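The structure follows.
With one protein chain held back, the other chains of the complex are shown just where they sit.
For clarity, chains are labelled A, B and C in written order, and residue numbers in each chain start from 1.
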Amino acid sequence: MIEFAHIEKSFFGVNVLKDVSLAVKPGQTVGLVGENGAGKSTLMNILGGNVRADAGEMRLDGQPYAPDSPRDAERAGIAFIHQELNLFSTLSIAENLFIGGFPRSRSWLPFINRRQMLQRTRSLLAEVNLPHAPDTLIERLSAGERQLVEIAKALALDARLIILDEPTTSLTARETERLFAILARLRARGLSLIYISHSLDHVLRLCDQIVVLRDGAVVANEPAVRFAMDRLVSLMVGREITQLFPPRAARPTKEVVLDVRDVAQPGIVRGIAFQLCRGEVLGLSGLMGAGRSELARILFGLDPCAAGDIRLEGESIRHLPASERIERGLAFLTEDRRAEGLCPEASIADNVTLVALPRLLRSWLGWLDRPRVAAEVRRMREAVKLTPTARDGQPVKTLSGGNQQKVVLAKWLLQEPKVFLLDEPTRGIDVGARYEVYRLIRQLAARGTGVLLISSEVEELLGMCDRILVMRGGAIRDTIEPHEFDRERILRAALHHGGLA
Amino acid sequence: MASLPALRLLKRALLADHLVLWLCLVYSAALAPFTPGFASWGNLQTILAYAMPILVVSVGLTLVLIVGGIDLSVTSIVALASVVGGKVMSADEGWLAGHALAVPAGLLAMLSVSAGLGAINGLAVTACRIPPFIATLTTMMLVSGLAIWLTLSRKIGGLPPGFVRLGQELWLAGMTAGVTTWLAHLALSCTLYGKWLYAIGHNARAASVSGVPVARVTFFTYVVSGWFAGLAAILFTAGLETGNPEMARDNLLDVVGAVVIGGTSLYGGRGRVSGTVFGVLFLALVDNSLNLLGLTFYTITMVKGGAILAAALTDALRNRLLTQE
Amino acid sequence: MKPLRRHPHSVLHPDPSRAAGPARLAARLTASLLIAACVVGCNKSDSTSPAGEEPAGKQLTVGVNFETLQTEYWVAGFEAIKAELKGRNIRIVESIADGDSNRQLQQVRTFVTRKVDGIILVPKDAKTCIPAIKAANEAGIPIVLFNRPAAEAQGVRSIAVVADNRKLTRETVEFMIGEARKTGKQHKGLVIVGDLGDINAIGRREGFYDAVKGQEAVVNVVAEVPSEWNQEKARSGVVNALQAHPDISFIFSSSDFLFPSVVAALKSANKYHKLGELGHVILGGFDGDATAYQMLVDGYLDATGVQDVYFEAERSVQALLDRLAGKEVPSLIRDPGFVIHQGNLEAKRERMWGAQVGRK
Partner (left out) sequence: MTSPIASHLGLRVLHQASLLLFAVVLVVFGMLSPAFLQTSNMVNILIQTSSTGILAVGMTFVLLTAGVDLSVGAIMFVAAAVGGKLILGGWAFGGVLAIMLGIGVLFGALNALFITRLAIMAFVVTLATRYFGRGLGLRITETRAMNLPESFYELGAARLLGVPVPVLIFAGVVLLAHLALTRTPFGRQVYAVGTDVEAARKAGINTGAVRFSVYAICGLCAAAAGIVALSQAPAVSPSFGNNREFMAIAAAVLGGTSLFGGRGAVFPGTVLGAVLIQTIENGLNVLNVNPYLYPLITSGVIFVAVLLDAIRSRVLAQANRRRIYTVAQPD
């Protein structure tokens, strides 16, 4: 259906795509994998009409195809569902579906034909199994529901090829299953899909064909059945990664550092009680929306806590604001890196030192000890192995996702926390950076920090944790010790013995 | 394309660190031969005397803009502080008329009233979470109404000579403005407070997660902005020897214009005190030179508009060049 | 093989902490230079050569600064002064402060810088002009205040040519009250006040209240409409007041230029009638502009207080020249002004500037 032939693209003299050729057949689902910066996004942006190729050509059904804008691509039947959803929160579902081209009542009047719009929306929503009224505002939908609206939007365009960029990052397991079921139906109807994801198990499960990109070139293009997880990973990284998780250096102690006693907040969490020991990596599993991130926010002092007690090294911190909890040794890596983790326009140095600045003063007047600040930045950059080509003064928005996450980690590590709450630390970052994050977690634990690791990836929890808590409906449902580690048990607790949909 | 030396020079000029300063110098050099009396000590004094109080207000506003807010009430705070100063110190009608402590008490009253008004802005923005634009727009109306009501429109004269000296002797005013501006510059570039200010301006949520006391710093910044307005009120009031309820009434957009010309972003997180200094200087130069050239004031108004637009255009061009490279 | 790296220094915004050395140094130097300049400069202030000495045979230059040209009155005054100066072959440098006393101070200083021989100034108000006068005094340049006097202040010398707004308004309103008394009934009165920040507006407001005080039997003031010198506000204010008191029959407007609004409001209430007609509203104003003149001629307006622009202009220029010639000049020259009404229209129209402007 679509063919890429010898596509080349460079930005500012850097070759981002080198002689890329591949094809997608009608009804086929092609997985596109590669590390961040491998060129996946650029390739898809060329297909979606956001960027033009420097050389090479694309053919759609045998005809030359060179879109000038996203609009052109849509007209050709190609829909692009971005990782950050393109929905307008203050508009209704129906309006979002037709924002690019509303049905008109009569050709000479500029009015929208609302009846036709609502009717078509209803049928489209039925196709994606979304039982909401067409005039529901987007701001009232959950992340998964919004994803489905995006797909309905693609269907509204009569798309024949849908590009999905990391569609599952913000979905719960149940929502993911729902999405996959719908994707399967679409495939059955003859739609082609291009599926981009770091969740390799999803790619392996869903796709017919997998294309691996590395440094802008295609390194493998074969039917999915020929791949196994470790082969995919080594192709992506270009070297054998024998072990995805770094080895454990030390055992956790029995010394309790964080003691959470019956913490509750009406409507959010209830009866939360657990202890975190020095040097322990405690996993927190559960579906999206089970209350994991909310619990972390309560522990860190960003959200109110109605009942119970939180004790850090034996002292209650329940009534302290976040800033004082930080001073006492709490750290929190949030799940939304861009909105809460970083100041994207600010420099690497400013981001790295943001938390620890009050300790880097020369006098009580707030005077900064500049040489010390610079030295600490240097030290932390080395500690997290930040890309050496970036300058200290460079805005962090220019870094790749993995490097950005390293900056966030550096920011907290500089504070030498006693308890580190990590919320989805490896989301959306590539395999190499992931390994670095794991290594840092191990290092922290070895130095005696208590780590609470929230993750939706069961593999990650099994590989990294000393103990795993499972949350559902705002409460802890299960505590799993290392000798009982078992995927199924975690999922069962998370889903309440319903099993996968 | 960029091989033409002239073009490359232009490009380098655009990317220069203190573009507005160079603009000021080039502008002065270009106009001096045609403008009678432009390049003279007396005229420099005139320009500085005019620009000094505006500079102080602008510096306060710069801080607020960096933190991602805006303060439209600064000039009305100047007016109210001016009135309060007059009410305390005036030999004609002041509460402390003739008292030995009249001047220090007056200064204290002016500064604390303006800081207090800044605090009200700060509370409205942080505690009540009203968008700064509309919050300070409301206080602008309220405060200027209050200033006029307090005096029933009268100007207050008879200010003590000790106070008036602050405005008459240029070096005193210059020192006051210079020192506070310098302090603001240091606070921004060398202290924790400055770093926090930029961080909040860049991303308030991230700053708050990182333990920055966002509400407190923001509140404090509005207080400082009010305080700077009070300081400017001292210079204005001493300069005109009058407590005046409509002091600086028409200067608000000049102040905002100067800060923006100086390269401070209205989106927060970007800006420098030095830029504001040069922005104020630039507008004052334009105003002064066109006056000397005998142009009518509506022409001057139009040219000022053009200058603001040109400055913004240059800034846009410069950003484009920076991202292209 | 590694791809070409971008040059690390040129990629992004200039980083203040490592900005290029020379540029930064230059910037700092200039900044300190400027501050130094002001410190040095002020000590030199005495040394600016006084321009007051007799300019034998040389063409004189006079700086004319108006606080505003917002109303026809000021425009007429401005034109009258310019005509007067031109008639005497004197060069004019002009500037308008646009309602900003700080800018006015700067502009007067600019005159001093340009070494004009004399200054005619319409001050923003009585008190804020004192530093400007001082600046002129120090440079030895004679200064005449047109239409607005300065407040008493020690060691400040100026010549003021003024009409007394408060007094002239009182006279105008007293005339209106006289007319009202003739009707033999009690009137409900309305006053439109100007911008509360404007000293003349306040003078007129006080003049109005001086006149109506104790005259409640004739005129009972039921409405005070603030206009901020804005015509639309004036109109809606009058309309609203008429809503509350439909029987208002006595209106004083603090400036003639608001009459179009008053007339529009009266018309919409069907209350705009000529003198002597049934339901005539007694109307009075201040300034004596062309609109007022036309209304007088058409028989709608009872009275308006006229400041004698030509008198003031002539006296201002003469006073300046006298002072330059070393003659003694009184520090206050009064423009008596006059109230023009149907009774003296023929006799006074020659001195009413609005009549002259209107005729042009």
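Everything that follows uses one rule, which is that a residue touches a chain if its C-beta (ideal position, glycine included) is under 8 Å from a C-beta of that chain, and two chains touch if they have at least 3 such contacts.
The structure presented is a predicted model; accordingly, all values stated were derived computationally and were not measured.
One chain is not displayed; in the complete assembly it touches the shown chains A, B, C. When you scan C:M176, C:A223 or C:V306 for touch with the missing chain, the hit is C:A223. Per the touch definition above, the residue from A:I112, A:L320, A:A383 or A:A446 contacting the chain not shown is A:I112. Here one chain is not drawn; of B:L7, B:L101 or B:I134, the residue touching it is B:I134.
Hidden from this view is one chain, which touches chain C at 68-72, 75, 96, 193, 196, 222-226, 228-232, 234-237, 239-241, 243-245, 257, 260-261, 264, 267-268, 290-291. In the full complex, chain A makes contact with the omitted chain through residues 50, 69-71, 74, 80, 82, 84-91, 95, 99-102, 104, 110-112, 114, 139-140, 142, 266-270, 289-291, 294, 473-475, 496. Panel shows chain B; residues 124, 128-131, 133-135, 137-139, 141-142, 144-146, 148-149, 152, 253, 256-257, 260, 265-267, 296-306, 308-309, 312-313, 315-316 of it touch the chain omitted from the view.
As a working rule, only the chains that are shown with their structure count from here on.
Of all chains displayed, B has the C-alpha centre closest to the centre of the whole protein C-alpha set. Here the CA centre of chain A is 67 Å from the CA centre of chain C.
Centre-to-centre separation of chain A and chain B, using mean CA positions: 44 Å. Annotation for chain C: residues touching 2 or more other chains are 6, 11-13.
Listed for chain A are residues 12, each touching two or more other chains. On the chain B side of its complex with chain C, the touching residues are 15-18, 21, 25, 36-37, 40-50, 53, 148, 152-157, 167-171, 174-175, 178, 189, 236, 239-242, 244-251, 272, 274, 277, 281, 287-288, 291-292, 294, 296-297, 301, 322, 325.
For chain B in complex with chain A, the touching residues are 187, 190-193, 195-196, 198-199, 202-203, 205-213, 269-270, 325. Contact residues on chain A toward chain B in their complex (touch as defined above): 12, 300, 302, 321-323, 326-327, 332, 334, 339-346, 350, 353-355, 357-358, 361, 365-368, 370, 411.
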